[in-house]
Structures are given as structure tokens and as C-alpha cells.
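Left out: one protein chain. Kept in place: all the others.
Note that the chains take the letters A and B in the order they are written out, and that residue 1 is the start of every chain.
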Amino acid sequence: MEATLDTKHADHGHDHSHDSHHDEHKVNFVQKYIFSTDHKMIGVQYGFSGLLFLALGFMLMLVMRWSIAHPGVPLPPALDWILRLFGDDFVSRWAPNGTVSGSLYNMFGAMHGTIMVFFGVVPLGFAAFVNFVTPLQVGAPDMAFPKLNMWSFWLFALSGVLMVASFFLPTGAAQAGWTNYSPLAATVQMNSDSHFWTGQTQWLFAMVFNISASLLGAVNVLTTVINLRAKGLTWMRLPFFTWAMFIIAFLLLLAFPPLEVAALMQLSDQLFGSSFFLPTGLVTKEAGLLNISGGGHPVLFQHLFWFLAHPEVYVLLLPAIAIVSEVIPCNTRKPLWGYKSMVYGLLTLAFLSFIVWAHHMYLTGMGSVVATFFQFTTVLISVPSVILLTCLMISLWGGSIRFPVPMLFATAFLPMFGIGGLTGLPLAFTFIDLYLHDTYYVIAHFHYIVAPGVIFGLFAGIYHWYPKITGRMMNSTLGHLHFWPSLIAMNVLFAPMFVQGMAGFHRRWFDGGKVFEMTSHKYFYLNEIISWGAWGLGIAQLPFIINFFYSAFGGKKAGSDNPWNATTLEWNTPTPPPHGNFLTEQVVYRGPYEYSVPGAEKDYSPQWEPLSDGEKTASVANLKAGLTIH
Amino acid sequence: MEIPYTVTARPDTGLYNAKVGIWLFLASEVMLFGGLFSSYVFLRIGADFPWPRHELHVLPGFINTMVLIGSSVTVLSAWASLKARRYGWFQINMLITLLCAAAFMCIKGYEYYGKFHHYSVIMQDGSVLDGHRPSDHPENYAPESHNGDKVALTDVNAISLNLAKSEASFLKHLRVSAAADKPYAEAPAGTVVKVRTPDGTEAELNQDWVKSLKKSYRNLENVRSDLAIIKERIDSPAKQIAEMKAAVTGTYPIPFDAAKAEKLTAQAVELRASSKEKIKTLEDKIAELEQANPVAKAATLNLQVVGAPLTFLVDERDFAKYNAKEIIFRDDVVLTGTVKNDAIPLNADVIDLRQSKDPEKSLVWKYYPQLKDPFFKHKEEVTGQFVKKHPEHANDFEKDLDWQHEALRVEIEELVAEDVYKKLEEPGEAINIERSDKRFYSNFSPSRSPYYAIYFLMTGLHGLHVIGGAIVLGYFLLTGRAMYKRNPEHLANRVEVGGLFWHFVDLVWIFLFPVFYLL
Partner (left out) sequence: MDHSTETPAAHGAHDSHDAPVDLAKSIRLYLKVGGYLILFTCITWAVALIDFGSHALNIGIGLAIATFKVALVSLIFMHLNHERGLVYKVLLFTVIFGAAMMFLFVLAYLDPIKASLTN
């Protein structure tokens, strides 16, 4: 029997066999770059799609900003080409004579949110980085289920295609906001001839696929971290990046299913005429009393949606914190301050994030008991967030900081996220939220977190790991040209929104509040300033795009496998890492951030290096002196 | 490259990869069904209609529970057989598991079929009649006459379109009168509908023609709105000045800014002068386009049918409203003719007056006058028994949900003698409910009420899990031998993981059964 068994080993990589390095010589182009099962290639695929979707979402926003700043004026050629991307038929239907119609604004508003959150930031921040970095950081040859990994990427790709394709339907894409609240979502396109080929229905299908892809990805990440950690890599020796990704995967795993339920229910409302979210006696202007049974609850959708969407906020945010907490110790040459408190803060944050969701729903009419509960948990959750931010700030203290481009973005992340976080505190209280809800204040608050906050974190990550991915460094001059204008433009873009919000500007006015000019005209001019910020931000990304593509071929060679002199395992692979990652089995001897260890020869002691004699002596001496080593 | 711990367990976690994976996946499944059960509870406590209890037949659900429990035992035995290296036993047990899955789905299908062919009419006053349609009667079943939820429109001579909104998709409802017993047969492919436009030309009404008209109209509209925008911009300074004047005495007074007003007036003059040329060009363009395609000049387009009048049969969900002479579609297409066949034929089997405004004057009695006395006699009996059992509710029994369920929702079978009931159920005895009397009409599908919606969603998702699980287990059965020879432990692991999923599916059903069938 043994003899027959051996011949079959080759086509079964999962077997309990020892003939490794068999299959990697045989991969063709399609297997290597398209239907790849290699976690690094999948990470790069996610990264590219994420960046593309971010660009698309950004362009939609530029069109919206034009409409707000110059309502009724045709788009200038500098922006008109964005609409032309969708084809002439689309333009003549939705933007006659190049002016943005209300429907187009609603469509772009809904799709900007959806694309940015579910197709831009999560795939780039979570999926791309977790796929590329986490298996390397835990010393694994690949994800635990490589084929599943490929499937989840292609499921995600399918959902992205569906979402974008929905623009071209006769009804246009979804128009009920990225939150897709019923009954608006169920009625906005109900005059369409087909209930299947509407933007709303396709939005739901795309979301169901997207959610399924996220669930498969989350299972894969969790299994990899739980079961494939290298020898000696105990939980408290995990880099904070991997800890954060591990927690994010848990958030996705447990928070996404309720949204899947909501999406399926809304699909049923769309396609089978059920009334999950449609109350009795629902009337629309065009159809009068709707021919439905009624008896459902719009608020149920909001519960299911926000049960996901609040943890989702942390899914957006934590990758940035994770990246920043890798970049900062590496560039301050100091250990991460309060690693353990950060890990416990993270766990607390994740736990609490499941029970704060209804603070998005104060306007639905909530009794005092429930409102108090959610106000309490919402305020409580700011504690672990502040712990994370404070630890990162203190990590800077007393370091001889070097400032390569990733570190610029990482340091800028801290105050920007701080502004976003602190301006969120007032919104935790019902009496303030009732006034500020759905104004530009809320827009400014969460954009400060996700744009100059999260996106800066992600840029830091791209600049930081670029040499590992391509073997070449990104250009520093272009990096500076990217960073400084972006920082300024971001603030010009979002800071005035706080003012407008407090003056009562509603977030869904497609004409920027033109009809309300008489009441708030004092702040009306800010519409244009904000839009200037947006154009500036767009231009500021050009150096990045050039840098991104140019450096892959013409950038400075990385020189070594560990160009930043970092300590975590991903820097112990060949560059770029081959299929299977490591040349030898990895063994971990120490914690993740051992920079400037007393007694060590270098100012960094990688996890894969055993304690040197000098370090041992120094640690004994320190113990004697009653000191402890961080 | 080889991934560690695919077959053997990692010592510190005690699990191999797939087992970690499946438990995590099951955790997310718990949240999925947790979300569904939470929604169920929310919908049930928040229902503004009587939540159906004991309306499903328990027996099929009960049998299905047995079937799933049995399959859980066999899938375990299949795994244990592999552990004991008894491949034959594994095959037998796995086969039984798959047969159980098939049996489960068949029973489920039977239940669904019954519900799709059971109808409910909610009257304008809230009374409900449940029943079957005569066309569903086995002797009478003919798909062509299966049109209770459709409205027929004959003698259609005029069709009106709105070029801004309408598509030609209403043509899919076109029918022809083939024979007396098949009054509304599908129009054969290639049927040509000829129409006369207001300016007297004849055209063939189809998708492409309408599309081209819409395009012309849209081009014209674009130029018109270009013109409108320019004109509005010229008028806007005057309007702004008027608003400024009004604001002086408004709720929040703003002092009049004379300098600004002057600037605005100058602006208007300048604009008027500079746009003269542009306005002229646009006006010429409009005239030219109107000339080129006069049919698409205005949004509303009235067409006359050339030749024999047309017949349509339209699903009620597809149109917005109708009256005796017209059907108006959601995209503003208006068909003018004679409405026929708009009564809903029904052999009722349940009368439910729990939501009726006034049971005495319920619309049900218009169709079943002979059942009125038995119904109230039955109600008296139930009330008597109820008050005897719950003397404390002697005065407020009408608020009691149990009393309502017993007294106001009655199966007709209980009201009349068996032969009378049998006669009532004959297709010829079906009542024809006028559409103006009904508020809502549906079969027992998700559209019937949130109860049936969540019933179908949960059992349907559960059914999909059964099918998915069966496919995976079937794959192990069909392709397992090669792996068994190579590495029996690996196959055993796979079956264990598949089995864990299968038990989870069983576990969900253990909750679904009482929640939907019994409680």
C-alpha cells in the first residue's frame, strides 16, 4: 500500500507528507497572479482592489462636492471626465447638461459610503494587510486554508463587480444612503419594471457576497493565528499588529452575520414582496397605499444594521492603529509603551463595541432605560480607545525619532484620530445627538477618524511594508510631496464641517443648503472652502500614485531583508518572500518590540534571535539594581 | 510547501486546523441564526396583527425532526466507523445520512407547495378569508386559467406613454384569445403591435422604437433644461433681491444690503447681454429637434392601436392602479380598454374576523351569508366555555388573545355539516370576491405577513444549510476511498468536521420546530 500512496502525494499538498516544495515550480501565470492561493499575492490583490475602490469612492465624492459648492452649475471639464467614465448614456440620464441631479447625488452619496467602507478601507486595511503581513508575523508558511483564501478574494471581487455594475442599470445604483434604511430602500426604486434589476436589489446581493467573503476570510485569519504560530511565539509575544488583526477578525466573524440577516430580509422584501421592514399602512407619493401586507418594523433593520456597523467602525479603525503601533516603535527605536495594557485595551474595546450600537439610533425614539444603557457603554468605550492612543503617544516620548515617510503618516495619525475621537464624545449623549445627528458635524467627526486617521495609517503601512513586497523602497521626496499637502488638504476639507454642522447644515442636501440660504448663510461660503480642500486632496494623491508604480521598478533597492532594522518575523524572510515564506522553521525567543535592549550589540533585537550574552548580563545587572526591562 | 497541523492536532490548542476553522465558522452561524431568532422575537412582540399560532401542520415538522436526529446519529456512526477503520460501515452510514437529507428536503418541499397553493384575502374592513383557488383544484388545474391574481384588460385601443419614464416592457403582458377555455394564452413570439402616432404615421410598437423615442426626447429635454438654467440664472438676481427685501421683515430679520442688490442688478444686465447669443442657438436647436422628431416633442405620447384591439393580462404587482377602463403601470404607461376578470375566485376554508372592524357587518357575509348564523352560534359557544373556565375574564374576554383565536378565527369545516362543507369546496361553488372589497391578497408565501416571511426565511436558510451539508458529505462519500487509502485519519477528520456542521444544522432545527410549529 505504501508504494501506491507515495505517487499521489504530489497533488495533495494538505497531506501529512513531507515532500514539500513540490508544487511551487509548476505554477503558471494564472495560478501565480490571478487564481493564486499564496497569501501574499492575495494580499496584493486585495490591496490593489482596495486602492481602486478608494479612488472610485473619492471621485464620486468630488462630483458630490461640486454639486454642494456650485449647485445647478455644470461640472467643469476637470470633474466632468469622472461622469464620462460611466458613459454618455449614464450622463444624459442622470446628469443632463452636466449638472448633478438630486437622484445622482443620492446615488453617489450612497455608493460613496458603501464603496469606501465595505470595498475600500476594509479590503485594504484589513484584508490586504492581514493577508500579506500576519502569516509572516506568526511565522507560518501560508494561511491555514489557502484555497478558501482564494475563494474569499474572488467572492469579494464578484461583489465589487456587482456593486459597480449596478450604476449602469436603468434605475441607477442604490440611492438610499450607505445605511440603506427601509422603507426608503424598499420604495425608492419600486417603480422599476423589474424588481430584480434595480440598484437596491443588486446592492443587497453585492453585500451578501461581500459579507460571505469577509466571514471566510475571518475564519482563515483566526485559524492561522490560533494554530500556525511559530514555535515560541506565545500570545504575549505576538506583535500588536497581529493582535489587532486577530481581534478584527473576531469582530467580523461575529458582527457580520446579523447584517447578512438584514440583507436577506431586505432582499425578501424586494423580491418576494414580504414586509419585514415595512409597517402597516405605508404610503408613497406615487403608488399611494402600497399593496403589501405590512406589519413589519423599520427599526428592526436599524438594529441589525448597526449591530454590525458599530463593530465595523473598529474594523475600519484598528488596522490603522495596528500599523501605527508597528511603525512607531520601529522608528523611535524604543519598545512599544504599555504593550500589555494595549492588548487588554483592545480586548475591552472589542467586547464593548458589540453593545454600543444603538447610539446611532437615538432618533428612533428610545426610552430612558435603553438610552441610558447605550450612553453609558458609549462613554465607557472611549476609555480603551484613549488607552490605545495614549500608549502610542507615550511611545514617542524620549525616543530619538527618525522620520521616514511611514513615520510621518504614523505621527500625523495620532492627532488626527484624536480630533476625530474627541469630537465623537458629545455625540454619545442623547440630548446633543438629537441636535447634531445627520448634520455635517457627524460627517466631520467620522471622516476625521477614517480619512486623516485611518487612511493615513494605511498609507504608513504601504510605505512601511512596500520594500518587503517589492524589494524596493518608495521614493522619499515624492512621499513628502504626498504627505504634507494631504495633511493640509484633509484639515481644510473636514475642519469647517464641524462649524457647518453646529450651524445645522444637514448632511444630505444635494445643493449644499441653497434653499436654506436665508437661515444659515453665514456659513454658506464654507461649502466652497471645503470643496477646495477636496480638490487639493485629490491633487495631493498624484505623487503617491506615481511613486507607487514607479518605485516598484525604478525605486532604490531595499538592500537587505530588513531595511528598517525591525524586530518582527516578517523581516526574516527573503525579499520578496517566496511561496512558503521562510527558508527555515521559525523559532521565537523574545517579545515583539525589543529595541535598544541594554547589553545588546545592535539597537534592535529581532524576535528570531536568542538572547545574547551581553543582554543576559545586562538583564541580571538590571534585576540586581531592582529595575525591570520593558 | 506544507501547512502544519492539517491532520494532527497542534499540541497546545489540541485541535487541527479544520476543526478550529469549523468551530469559528459555527460561531458565526450561531450569530446568523441568533440574528434571525432575535428578528423573530422582535417581529412577534411588535406585531400589529394576530401572530399565527398553531397554523402550521405539526406532523411534517415532527417527522422532519426525527429525520434530522436520525441523520445526526448516522453521520456520527460514519465517523466512528472511519476511526475504527471500517470503510464499509462508513459508506452505509453516510448513505443513510444523505437519504435522510433528501427525505427532509422532500417533506419541506411538500409543506412549501401546500402554502404556495393556499390563499388569503384581507378585506377592506380587516376580515380575512383563507382558502384555495378553484383553479388549483386537481380536476381543474390548467395553468392558463391560473389567473386569480391577474387582471385582464380587453378591447385595448389606446396606449399612453410617458417618454420620460415609460419602457415598453408592458408588452410582456400581451395575450391573445386562443379558445373559450383558454381565454388568455401567451401571445406567440414575434407578435407585432401596430400603433398610430398623433401625427398620423404608423409604427411598430416595440422596445427599440420606444427606446429611440426616449432618446430623442431626452436630447430635446437636455437642450431645454440648458436653456432653462440660463434663463434661471438671468432671473436669479431679481429673485435674490426680492428675497432680501422679504427677509427684512422675516422671523429672523436680516438688514437690506443695498450694495449687494446693486451688484446683483448689474450682474443680471450683464448676463442678459452676454447670453443672448447662447439663448438664440439653444432655441434654434430646440426648434430643429422638434422638427426632426415631432412624435417625441412632449413627454406624454398617446397612441392608437391599428387593427384588432389588444388583450392584456397583468399581474397585480406589476401595475400601480386600475379602474374599470384603465390599467396604469408604475412607469406611467396607461392602457385603455375594458377591465375583465378582476374578481378573485376562492373556496374559503377559514374565516378570520379578529381584525374585522365589526364582525356583525363583515364583508365576509356578503359572500357567505349562509355561514353567518353558524359563525355567531359557534362564537357564543366558545364564549360560554371560555367564561366558565376563566370567570375572572367574564367582562373583558374580548381582549383575550386565546378567546379571539378560538371564537373569531374559525375553520368553516367546524361550522357546517360535512357534506355541506364538501359542496362548498367544489370549484363550481367558489365565491368571486370583488377586487374593490379586498385590501390585500396573497398566497401563504413571504408576502402574506411577517410571520410567513420569517418562517420561509428561516426554514429556507436552514434548508440551504441542509443542501450544502449534504453536498459536502456526499463529496466525502464519493471521493473518500482514495483519501482513505492514503491517509484514513485525514478522511476521518474531514468527516468529523462535516459532521460538526451537520449537527449544527440539526441543532438549529431543534429550535425551529417548537418556535414555528408549536409555540
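The rule is short, and it goes like this: contacts are C-beta pairs under 8 Å (C-beta built on N, C-alpha and C of every residue); 3 or more make two chains touch, one makes a residue touch a chain.
Since we're looking at a predicted model, the values are computed, not measured.
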Options B:15, B:279 or B:416, residue touching the unrepresented chain: B:15
Which of A:144, A:211, A:366 or A:428 contacts the chain that the document leaves out: A:366
Identified contact with the non-displayed chain, of A:57, A:96 or A:258: A:258
Residue of A:181, A:354, A:429 or A:523 in touch with the missing chain, whole complex considered: A:354
In chain A, positions touching the absent partner: 226, 250, 254, 258, 299-300, 303, 307, 351, 354-355, 358, 361, 365-370, 373
Missing-chain contacts mapped onto chain B: 7-9, 13-16, 20, 23-24, 27, 30-31, 34-35, 37-39, 41-42, 45-46, 58, 62, 65-66, 69-70, 72-73, 76-77, 79-81, 83-86, 89, 401, 489, 492-493, 496, 499-500, 503-504, 506-507, 510-511, 513-515, 518-519
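Methods note: only the chains that are shown with their structure count from here on.
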Residues of chain B defined as touching chain A within the complex: 1-8, 10, 13, 15-18, 20-21, 24-25, 27-29, 31-32, 34-36, 38-39, 42-43, 46-49, 122, 165, 167, 169, 218-219, 221-222, 225-226, 229, 232, 243, 247, 250, 252, 254, 316-318, 320-321, 330-331, 440, 442, 445-450, 452-454, 456-457, 461, 482, 485-487, 489-490
Residues of chain A that touch chain B when the two form their complex: 1, 4-5, 8, 12-18, 20-21, 23-24, 72, 92-93, 96-97, 99, 140-142, 144-146, 170, 190-194, 215, 218-220, 222-223, 226-228, 253-258, 260-262, 264-265, 268, 272-276, 280, 286-288, 291-297, 300, 303-304, 307, 518-519, 579-580
